[in-house]
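Only one protein chain is missing; all other protein chains are in place.
Showing chain A:
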Amino acid sequence: MADQTNFDELYKEWKMKTEELMNRFPEKKEQFKTSSDIEVDRLYTPETVDEGYIEKLGFPGMYPYTRGIQPTMYRGRTWTMRQYAGFGSAEETNKRFRYLLDQGQTGLSVAFDLPTQIGYDSDDPMAKGEVGKVGVAIDSLEDMEALLHKIPLDKVSTSMTINAPAAVLLAMYIVVAEKQGVSPEKISGTIQNDILKEYIARGTYIFPPKPSMRLITDIFAFCSKNVPRWNTISISGYHIREAGSTAAQELAFTIANGMAYVDAALDAGLKIDEFAPRLAFFFNGHNQFFEEVAKFRAARRIWAKIMKEKYGAKKEKSLQLRFHTQVAGSTLTAQQPDNNIVRVTIQALAAVLGGTQSLHTNARDEALALPTEDSARIALRTQQIIANESGVTDTVDPLGGSYYIESLTDEIEKKVEEYLEKINDLGGAVSAVEQGYMQREIHQAAYETQKKIESGEEIVVGMNKFTLEDEPKPELHRVDPELQRKQTEKLKSVRENRDQNRVSARLDELRQGAKGTDNLMPLIINCVRDYCTVGEICGVLREEFGEYTGV
């Protein structure tokens, strides 16, 4: 009966903690009820506590956080609805952002075009054809000012999908906020800043691993002192999964990468509880509903254990794995694109039942082009329907205790631990990436999936079964083909109107910094303030750090 006593004590502790929290952040309603007038409890627990419940599940908001990181979860506050958007010019994207905010979106998420993500200016020969295509083109501070025009940076949190040049774009954000009169400690948001998964799966790397890791730890150190509300990294399984991995691989490789960042930060002299609370994660919401829910729950448990047992983190926030979810773009079909709305709904529901902190729902036409405004709106509405109509938010971790879910959660955890051991044997994530280990594992899984789809073993509705003879051709979003020219002209005028001597001096200071060991963030901030471009700043760093060329 020791278990029962233990449980009762913890339950009391949890209740107190919950009440304390609710004094500060009350729940949305006094009472939650079903249509039949049945009152919905905040949390459901087993009637008799079996062995392992406390160790494996515990209570939401308490170690090991399997059931969620807050005691009240969505009864207190719904997840952040954060739709990734960005295309064409900064002005055009600003318009879409303000449209999305008007439609009830609660956070921004910036997509940058590929030249920006790989540190080339719009007039670089390498940028040909790519300017403004998959996101917004940012060359200098002037573009960033236009992008964030009339958006209150003290109120809106902004996520930026930027990795290799993350320091540069964060620096621009800080300077634009300053110009709005918002100090760095007031701004909040996330930079992706996860270079290891770029080598593994996403491909927008610039520098080799070692200097890349330095840039990352420089950002950790700078932000822990100056930009405390900023999530300095979003350790991403999303792209690993998109590249074809299994759910267990997604989780394992992401956590292995997370540990590599923690190790690098510790090596750079940072204290675990200084930076660990600002680590965020980013996962994929994929098709297999229950496995996905289990994946998210396992992720929290695994990370909490690692942070506590391996790294000796003390702060609660260091132990809590917070994550953003985007549903799986690679599951969308070009055929019968409206079917994708249904896929997105199921995938998003899994993320919600898995306790996500924020969510991006894909638009139905993303297998064909960037989403139209209509498609983007339906995507947002999908999560609004889940949040406001389905009732799944009325209790915390509603699937907790399901035999199937708990068993899957355990199994995923076991598989992840096996992978982590293997990666550890290879010398950690950085070394495993350099040896191409994760890349090979993912490729193999991707090829197996493809073969199953082609043999019909795996059914994709509308594509290899239930197909239509004559596919209707929906209207698609088009990026202005003149954009590259316009953006290049704009850049030319920025170059003509800035103080060239100051630009040279700032870039030279950056070069000296890169040769040494000083934190590069203040130097980069100085550069962007004087309108050095993304391409110029990354150009200097390329010369000093070298370029990564793949495995």
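Just so we're on the same page, contacts are C-beta pairs under 8 Å (C-beta built on N, C-alpha and C of every residue); 3 or more make two chains touch, one makes a residue touch a chain; residues count from 1.
One rule holds for everything that comes next: contacts and distances are computed from a predicted model.
*Asks:* Choose one: "Methylmalonyl-CoA epimerase", "Signal recognition particle receptor FtsY", "ABC transmembrane type-1 domain-containing protein" or "Iron-binding protein IscA". The correct choice is the protein name in UniProt for the chain not shown.
*Replies:* Per the UniProt record, that chain is "Methylmalonyl-CoA epimerase".
*Asks:* Have a look at A:E454, A:D499 or A:E543 and name the one touching the chain we're not showing.
*Replies:* The one listed residue touching the chain not shown is A:E454.
*Asks:* For the chain not shown, which residue from A:G107, A:P211 or A:G244 touches it across the whole complex?
*Replies:* A:G244
*Asks:* For the chain left off this view, which of A:H443, A:R511 or A:R542 is in contact with it?
*Replies:* Residue touching the absent chain, from the options given: A:H443.
*Asks:* Among A:A367, A:A387, A:L426 or A:V503, single out the residue that touches the unshown chain.
*Replies:* A:A367
*Asks:* Extract the touching residues of chain A with respect to the undisplayed chain.
*Replies:* Given the touch definition above, chain A has residues 114-115, 117-118, 120, 125-130, 133-134, 198, 202-204, 242-244, 330, 333-335, 367-370, 443, 446-447, 450, 454, 460, 463-464, 473, 476, 479, 481, 549-550 touching the missing chain.
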